[in-house]
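Structure below; questions to follow.
With one protein chain held back, the other chains of the complex are shown just where they sit.
For clarity, chains are labelled A and B in written order, and residue numbers in each chain start from 1.
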Amino acid sequence: MRRGEAAVAGVILEHSELNRILAHVAGQARLWVATGEGEEAAFLPYRPGIPLRRGPGPTRRTAKEIFFPRTEALFTFHEADGKPRLEPAKVDDGPLVVFGLRPCDARALCLLDPVFEDPLWPDRLYGGRRARAILVGMACSQPSRACFCTSVGGDPAGEEGLDVILVALDDAYLARATTDRGAEWLEGLGFSPAPPEAEAAAARVAETARRALAAVPADGLKERLDGRFEHPVWDRLHERCLGCAACTYLCPTCHCFDIVDEGGPGEGVRLRNWDSCMFALFTLHASGHNPRMTGKERMRQRIMHKFNYYPERQGRPACVGCGRCVEICPVNLDLRQVIAELEGVEA
Amino acid sequence: MSVNALLRETAARLLAEGTVRLVVGWEKGTLPLRTTPLLARTAEQADRLVADATCDQNLAVYLTRFKDEKVALVARPCEARTLVEYCREHRASPDRVLAIGVPCTGMLSRRALERRLSGRLPAAGRLEGDLVICSGEDWEERLPLTDLLEPVCYGCRLPGADRYWRVLGESRPPAGDRYAELDRFRQMAGEERYAAFCRAVERCIRCYACRQACPMCYCPECFSDRSAPTWVGSSDDLSDTMVFHLTRTLHLAGRCVDCGACVRACPVGVDLRHLHLRLGREAEERFAYRPGLDAADRPLVATFRPDDPEEFIR
Partner (left out) sequence: MNPYLPHLATIDEIIPETASQDVKTFRVVFADAAVRASFSYEPGQFAELSLLGVGEAPISITSSPTQRGYLEFAVKRAGVVTTALHWSRPGDHLGIRGPYGNHFPYREMEGKNIVFIGGGIGLAPLRSLINYVLDPSNRSRYAAVSIIYGARSPGDLVFKWELDAWQRRQDTELHVTVDRGDEGWTGRVGFVPQVLMDVAPSPANTVTVTCGPPIMIKYVLENLEKLGFAPDQIVTTLEMRMKCGIGKCGRCNIGSRYVCQDGPVFTYEQLRQMPAEY
C-alpha cells in the first residue's frame, strides 16, 4: 500500500483553504474530524464550521471509536411464524476519511488490525470500516506533557497507518501522501507543489517535537517481564488503582469487549460493548470462580498484556505512548512511572 | 513548623511506634499541580506526604480496602465527613481509623485552571502562598488560587474538631452558597434542564471512574454490574446511561458528602453534582439531616423520627 517512489513531493495547503477542502471531502466520503479541546477533544462527524482541534498532544477520545465503537450491533433478531430470523449488521465499507488524527492514533489502529482482522476470524464490522478509510494525520508539533511515543517505537511525525500526513507550518500545512491511496486522494484535491524550504521547515517541526518528548525506559521491557509474573513488584503497583476503566476505555489500543443481548425473545439485538480487564467482574465465571480476584491480578494483566503478551504474539508493545492514561487517571497512577518501576525489577 | 513537616512527623511517629500499620495520604504526583495517593507503611515513606490545595482525591475510598488494619487517614473536611458516614454505616470506626486533620482552604480545580489557560497545558507548576504558578516552554502564569477553586469548596461544611484524632491546622474554606450551582440549574426551564442533563449523560463512556472514586459507592457488586437480572444495560443507549446516573444518585441520597470526587475523576467532563445537591438539600430541608456532619446514629434512609419536618406530606 505504501508509495512506490522513494521521495514523495509534498504539496502546500493554505490554512484558509482547509474548510473548503473538508466540505468537498465530506461530499464524497463520511468524514470524521478531530475537534474540541481538553477533555472535550474527540472525533466527530464533520459539519460545516466545526472547530478543528489545535491543542497539544492527542484528542481525549481516540480514533479507535470510529472503527471499534463503544457499542455496536452484531445482528438483530426477530421472530416470524414462530421461527427466529437473524439480520446481520450491515458492513459499513463506504468511503471514509478521518482528518486530524495524530500519528500515535494511526499507529494504534495498526496494532488493533491483527486482532480484528486475523486471517482465521476476520471481523468485517471493523475491517469494513478500515478497508476504504483514508487516514489524514496531523504531525504532532507540540506533544502533550504526558506523551512518550518515541519510547515505544513511534514518532511525532510517524507515518505508519496514515495515508496522508500534514505538518503545520507557520501559515500553511505541508501535506504529503504516504500511501498510493493517499496520493490519489491528495491529487484529486489539486494543490500546488511545496517549495523545498517547506520540507525543511516540516523537518524542523518534527525535530522540535521529538526533543520535547520525555524518554520512558520501555526498551527491552518485554524481556524484563518474561518470567516476572510472580514478582513482588505487582503487590504494590496496583494499590492506588480505583478499578475504573478510564485508562482502558481511552486507550487507543485496548480492545476488550463484552457481548450482550438486549430486547426480548421476540425481537432484539446482540451488541458488543467495550469492556475492561480492570473491572472486577470481567473474568468472573458463572460458578463464582474468578481467575483475577484482586486489583493486583487485574493491573498485572493490563500491563503484561501491553508489554509482554501482545509483543509475544505481534512483536511489539500494545502501547503507542499517547499519554492519555497518564493524563486522565483519577489518582495519577502514571503508566510511565509503572514502566520505570518495572525497569528496576530484579529477577 | 509547616503543615507538611508536621504531617510527616506525626505520620512517621505513628508508624514507627506501631500505633498504625498504614498511613493513607497524598504525595506529589507526576503531572504539574497534581498529587497521588500515598499508602505509607514506613516512616521513610511517610516523609513524602504532602497536604495542600492540589490534593483532590477523596482518600477515604481506600479505607474499605484495609478493613482489618489500624490506619491513619490524612483528612480534610471531605475525608472527615466521609468518616462520619462510614462510622454510621459501620465501614470504619474511630478506634480503627485515626483521622489526622490537615487544614484546607479549598482545592485547586484542574478544570478551572485548564479553562483559564485556554488550552495550554502547563509543563511545570507549583503553589506559592495563595498563588498558582504554572509555566510552559515560553510562558508563565501567576494566578490567584482563590479564583481557581473547586465548586464544591464554596460553603464547605466543617465537621467538628472532635471528628479528628488530631488537628494539625484549621480549615478555612471559601465562603459561599453551596447550593448556588443547584439554584442555577433549577432556574433553567424544564426543557433546558433536560437538554443539559442529556448533553452531560451523552458524554459518559461508562468507565465508572465516578463510582470507583466515590467513597460512598462501596457496594461489593454495583446494581449496574448485575446480570441476573440486568437492571441497566451497558451499551451507549442514552436512557440506560441516564438510569445508571440517576440510580447512583438515588443510592447516594442523604449519604453523599459532596466531596466532588466523582466529578474530578471523570475523564470526559461529566458533571452531575447538581443531582446529588438536589437530594442533599431534600435531606436537609425535609429531615434536618446533613450527611457527614451530624452525630445521628442511624443513616437517614434507615431512620424515622416523629419530629421530622416532613413538609411534603401536608
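Here is the rule we go by: contacts are C-beta pairs under 8 Å (C-beta built on N, C-alpha and C of every residue); 3 or more make two chains touch, one makes a residue touch a chain.
A quick note: this is a predicted structure, and the numbers were derived from the prediction, not measured.
J.: Where does the absent chain touch, in terms of which shown chains it meets?
T.: Answer for the hidden chain's contacts among shown chains: A, B.
J.: Using the definition of touch stated at the top, determine which of A:P45, A:G94, A:P193 or A:P291 touches the missing chain.
T.: Here the residue in touch with the unshown chain is A:P291.
J.: Would you indicate which residue among B:T42, B:S93, B:S227 or B:T303 is in contact with the undisplayed chain?
T.: Touching the chain that is not displayed is residue B:S227.
J.: Which residues does chain B use to touch the chain missing from this display?
T.: Answer for chain B: residues 227-228 touch the chain left out.
J.: Which chain A residues would touch the chain omitted from the figure, given the whole complex?
T.: Looking at chain A, the ones touching the missing chain are residues 74-75, 77, 83-84, 86, 88-89, 91, 115-116, 118, 120-125, 229-230, 255-261, 263-266, 268, 270, 272, 275, 277, 282-287, 289, 291-292, 297, 301, 304-305, 308-310, 312-313.
To be clear about the criterion, only the chains that are shown with their structure count from here on.
J.: What does chain A use to touch chain B in their complex?
T.: Listed in rising order, the residues of chain A that touch chain B are 37-40, 54-57, 60-61, 69-71, 144-146, 212, 239-240, 242-246, 248-250, 258, 260, 262, 271, 273-274, 276, 279, 281, 326-328, 330-334, 336-337.
J.: Taking the touch rule as given, give the residues of chain B at its contact with chain A in the complex, in rising order.
T.: 29-32, 34-37, 39, 57, 61, 111, 114, 119-123, 137, 203, 205-209, 211-213, 221, 225, 230, 233-237, 261, 264-265, 267-269
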